[in-house]
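Scroll down for the structure; my scribbles are underneath it.
In this view, the complex is presented without one of its protein chains, the others remaining in place.
For chain A:
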Amino acid sequence: MIELTGLAKSYGRARAVDGMDLTIERGQTVALLGPNGAGKSTTIGMMLGLVEPDSGRARVAGLDPVQAVRQGKVGAMLQEGRLIERVTVRELVGCVAGTYPAPMPVGHALELAGLDGLGGRRADRLSGGQVQRVRFAMALVGDPELIVLDEPTAALDVRARQGFWTGMRAFAERGRTVLFSTHYLEEADEQADRVVVIARGRVIADGTSAEIKNVVGGSTVAVDMKELTAAELAELPGVVQVEIRNERARLHTRDADATVMALAGARAVHNLEVTGVDLESAFLALTEVA
């Protein structure tokens, strides 16, 4: 459904997206997870034909992104954006529906987005959470094959988030492809079939949320390298990744206890150090490797 090959985009000297390769199958719900400034929005902009890549290629539904959008295969909820004045919610969502070849009934879209009963309200007189839901309704009302949501929950409180994800899952269950970006690990974990971690404009990890958590959510065990080779260290229980620097090994592990026990069994404990990894430092560690 989405195919990115060697996609790159710079703004001045800053490389926003730096050689992105990514393929997303039809029907998947995929999270694009990364810290602020990782290149998520720029990547999404190129998928939607809003941003012209410097090099590489983006294809959506087998088409150039601009063509895919023109043919109504894509719906998008962009970051930020207020709603226009002097129209009702129903008029606004209905206007967007009218641009698609085979939209769903406006009432159905309002329901999926959790806007039942608000159709007659003026769009410029809604709360922040309601505005977000209207923007979600505009993304899905065309019943496109793919919806792209750029940080859809950034402005929402916990309860509004839950409501939002319920609507998103209901849409995905229609067999549609959903791609959303977030910088919350829990959201990616709970909502996506597949998590693509990006940092500094590159894909640094890609898999199910369980696989990703093993990489970014575990602990780091550091020891001086003496008895064991890098390959042997990588075989230790729990270890998912090995970094070697200055004769010191940093083992990313999902089970620090098991890893330490195994090191001890091999009499390889020298200057042992165990640290928990928070998301931000895991990203940094991963990008240094990448």
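The rule is simple: a residue touches a chain if its C-beta (ideal position, glycine included) is under 8 Å from a C-beta of that chain, and two chains touch if they have at least 3 such contacts; residues count from 1.
Here, contacts and distances are computed from a predicted model.
Visitor: If you had to name the missing chain as UniProt does, which of "ABC-2 type transport system permease protein", "Sigma-70 family RNA polymerase sigma factor", "Urease accessory protein UreG" or "Dihydroorotate oxidase B, electron transfer subunit" would it be?
Guide: The record for the missing subunit names the protein "ABC-2 type transport system permease protein".
Visitor: For the chain left out of this view, which of A:Leu78, A:Val203, A:Val242 or A:Ala262 touches it?
Guide: Of the listed residues, the one touching the omitted chain is A:Leu78.
Visitor: For chain A, which residues reach the chain that was dropped from this view?
Guide: Given the touch definition above, chain A has residues 48-50, 69-72, 74-76, 78, 80-87, 91-92, 94-101, 135, 138, 142 touching the missing chain.
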